[in-house]
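A single protein chain has been omitted from the complex, and every remaining protein chain is retained in its original position.
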Amino acid sequence: MNYHQRILKLNVNGHPKEILARDADTLLDVLRDGLGLTGSKRGCDLGTCGCCTVQVDGAPILSCLTLACEMEDKDIRTVEDLAQSNQLAPLQRCWSEAGASQCGFCSPGFLMTADALLREHPNPNREEIKKALAGNLCRCTGYVKILDAVEACAKQTQEQAV
Amino acid sequence: MSKFQSSVGTRIPLVDGPEKVTGSGVYIEDMKFPGMLYARMVRATLSHGNVQAVDFSAAEKMDGYIGGLAPGEPGTGNRFGVLPISEDETALPAPRSLYSGAIVAAVACENERQARAAALAVKVKYEDLPPILRPKDALKKTDDPLHDRTVGGTNIHKSVEQEFGDVDPAFAKAAKVVETECTFDGINHGFTEPIGCIAVPEPNGRLSVYSATQVPHYLHRALAKVLEVPMHRIRVYKPLVGGGFGGKSDPFPHEMVAALLARKTGRPIKIIFDRDEVFLNNHGRHPTQYKLKMAADAEGNFLALDSDSLIDGGAWGSFGVVTTYYNGVLAQGPYRMPAIRYRGRRVYTNKPACGAMRGHGAVNARFNLECAVDEIAESLDMDPFDIRAQNALPPNTTTRNHLRITSTGFLECLEKTRLASRWDEKFRKLPKGRGIGLGCGFYISGSALPIHRTRTPQSTVHVKIDMDGGVTIHSMAADIGQGSDTMLAQCVSEAMGVQMDRCRVFAKDTDTAPLDLGSYSSRVTFMAGNAALRAGEAILAKLKRACGQLTGHPTSEFIRGPKETYVLRSDSSVSVSYMDALTEALADNGALVAKGIYRAPKLGGSFKGSGAGLSPSYSCQAFVAEVEVDEETGFIQVEKVWAAHDCGMALNRTTVEGQIEGSVHMGLGQALSEQMLFTSGGQLQNPSLLDYKILSTVDTPEIEAILVESNDPEGPLGAKECGEGALAPVIPAVANAVYDAVGIRLTEVPMTPERVLKALEKQKKEMALASS
Partner (left out) sequence: MQVPDVQLQQPKNLDEAIQVSSENNSFDWLGGGTDLLCNYKWGINVKERLISLRQVAELQGETGTLHAGRTLYDLEHDPVLQENFPAIPNAAALVASPLIRRSATLGGNLLLDTRCWHFNQTVEWRRAHGSCLKAEADVCRVLPLPGDVCVATFSGDLAPVLLVYGAQFHLFGNTGTRVVDAANFYAEDGIRRFTNKKAEEILVQASLPNDAIQWQVSYQKLRLRDTFDFPEGGVAVGLQFESGLVKAARIATTAYASIPMLHPGPAEILVGQPLQSDVIDQAANALMKEVRPMKNTSMSPAYRKKMARVLCRRALESCGN
């Protein structure tokens, strides 16, 4: 075998994982095929659709253009981590209620980007939401209900904070 | 509350929403099977050629290589295709390879890396053949047409000529005649989930094929044909599908390849396309050249329509025969048109095949028509809304070409859009560079005639209820994100008078679910929804009988009551709970089962092609777009789209709006930025989501969906289609808005900045000449 591989220690969704990975494997490859976390999707594998978005140290990152071996000592979060103890996160509930998922394929990527946005900016306006989501493509919704869902979640959080 | 609370018109989240937002939903790429192999396609490096030899010798020596599939092997040359009248596809070239990037052979290896390496190591020898790349070349007679059954020794796949009424006399006496000639680039569906399938040979000799498909039934038929086995030896399973829009609505060569390789190797075969392969698979909107002539009298009444379309079908037939018809037969609705002539030709060329794409054939025709209507309106000094309202088809009528119109909310669409957009304050009144335009539309709720001439109902839905009180629904209606599973649950629960969350929908497996033709031509809500209602009503009848038995009151006197009860029509204090009624009904009977079917009524005339365009009901639309044109750069900025769509009845407001919003977004992409580009040698130049430009969040304007409900007499609870009709109107709305803004009529779609700038420059020159 003339390829390079190593045992990788990754911190995924709060859990330490050890996995054999090639130097050439992307984070998306390792998450999906190595760790069985198939929530992150492969829409284009070239960074042009955003379906593979995960969070690395809180930032939304394209996992298809990130080498897994560069991700040790990082806090990696995938869509599987949004719901806790089988309870949907407020963002996920807003997403469902608003009709922001149709086919759902882009949803994990959008959710991770939107979640990162709301953590950094808890009260964005619609323009700011659009700009933050400009790296995620959706072909089903025309984005209308996606923007509605993020707005609704931000509003809900504001109201609960009061 | 003493009444049954209907769910119709409420907002219902998708029943599979939780799977989608948690990432736990299973799409084809997420699936794995023990012993599974990965197959990669070997693709043609030339636009047209006969495959002479395929050399696997280098691949065979590579790590992990298990097997390959070459032209000539059993099954690879068996013809299939979604339309029985044009089954011209084969899994592999037999021996003709028809476009650059076509599948020529395949390899299967233990893992994906090995498969990629092995595929690149396969050597193919071709006999070069001259490619046919331009539609006008495909019109010429040839010794060697691309397919067996073409028209008159040319590469014309299908030629349609229709005439209704007295067309020439109408033009002769018309006060106004307008001619438009427009060209349209090819468009790709651009769903975010790539195409893929897994073929799994079962130990008992059956074959299961899992595929991201809109049409499990057509796939099932094609597999049986290609593999030469009876259909019952094959099972098709549809997982969650990440969008289709007509790009997953054919049985495909790679599905046949997977099945043949599975049979050959005895192991599960997984094929997932890369994004560029999705583009090469295409089956998208046909590049089109469309000429249209329209006549009106001095009062603005439409007199005649004469149109001619030349559509570039690429390598295979796909749905193209239907597309050829739809380019003409749907063009005149929602208007009265006393005389219609249509000539349509679809040609084969050596490029990726075109097929059905959202709006199927009606989109490009609609652009021509709506721009022509605006021109006529302007020449008569009539408002675009007024002229359209004047010519609106009334309800309960038949068009000149035998389309039966039942419900039509067109006038209401016009009214609502006009008001919402504040049209009268803006039309021809906005400052130069800013404009507002109207575009209308008309579309089928499924084809009345099935493509296979059988007497099998087009949709069947099964319902089973057992002692746990849950409602199991089986259907092969393919949910591809439009929410058909949710619609089925809503229809059954509505009919039965129970909560929707009792329903569990199984619409994935041909072994267990009854036949449904699949998700295309916007048929599912109308047909499967009706079938679901009937199944629910049949169950209700059984429950009512049980109520009668329990209470001694007549069965027929029971109606659906509040909170899952059945009450006496005359005395709501006599009430039986669903569970009590169910327990009684199960006694001595066991599980309740019921079936609902739908078959479209017999419609239309008896002339050739009369089936095309027939539908049990039609949607209609009136859209307004407000734009700003940058006259220096040619960029069109769409500020907002108001989209009134007559959906008959909005069963689920959220999903109906979602379909309209998504359709508008897709239409805007075709209007502004999407185009499939080809090199001079016929290779697809931009098979990536970077170079094929789908609008992002920051490129998409505000879209206001306006629901109009004309209450269709035959639609389930009054509903009709909302999945496709809402795409076409936005494109001419933008074009007409551009005319309002800067006075140019665009005739090339997409209306890219460069094309707009050229038109503006031409206008400047013409104005300079005129004033000199």
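Chains: A and B, in written order; residue numbering restarts at 1 for each.
Assume contacts are C-beta pairs under 8 Å (C-beta built on N, C-alpha and C of every residue); 3 or more make two chains touch, one makes a residue touch a chain.
Being a predicted model, the structure only gives us computed values, none of them experimental.
Visitor: Consider the whole complex, including the chain that is not shown, and state which of A:Gly34, A:Pro60, A:Pro124 or A:Gly142 touches that chain.
Guide: Answer from the full complex: A:Pro60 touches the omitted chain.
Visitor: Decide which residue listed in B:Ala353, B:Leu695 or B:Val708 touches the omitted chain of the complex.
Guide: Result: among the candidates, B:Leu695 touches the missing chain.
Visitor: Just checking the interface: what residues of chain B touch the absent partner chain?
Guide: For chain B, the residues touching the absent chain are 43-46, 100-101, 112-113, 116, 120, 274, 276, 632-633, 673, 679, 681, 683, 685-687, 690-691, 693, 695-699, 752-754, 757.
Visitor: What residue numbers in chain A mark contact with the hidden partner chain?
Guide: Residue positions of chain A that touch the missing chain: 2-4, 22-26, 29, 45-48, 50, 53, 59-62, 65-67, 69-70, 113, 131-136.
Here is the rule we use: only the chains that are shown with their structure count from here on.
Visitor: Averaged over CA atoms, how far is the centre of chain A from the centre of chain B? Could you give it in whole Å?
Guide: 30
Visitor: Per the contact definition, I'd like the list of chain B residues that touch chain A in the complex.
Guide: The contact residues of chain B facing chain A are 11, 13-14, 16-27, 29-30, 189-194, 240-243, 245, 272, 274-275, 480-483, 654-655, 657-658, 661-666, 688-690, 694, 696-698, 700, 703, 705.
Visitor: What does chain A use to touch chain B in their complex?
Guide: 32, 37-46, 48-49, 51, 78-80, 82-83, 88, 92, 95-99, 101-108, 111, 129-131, 133-147
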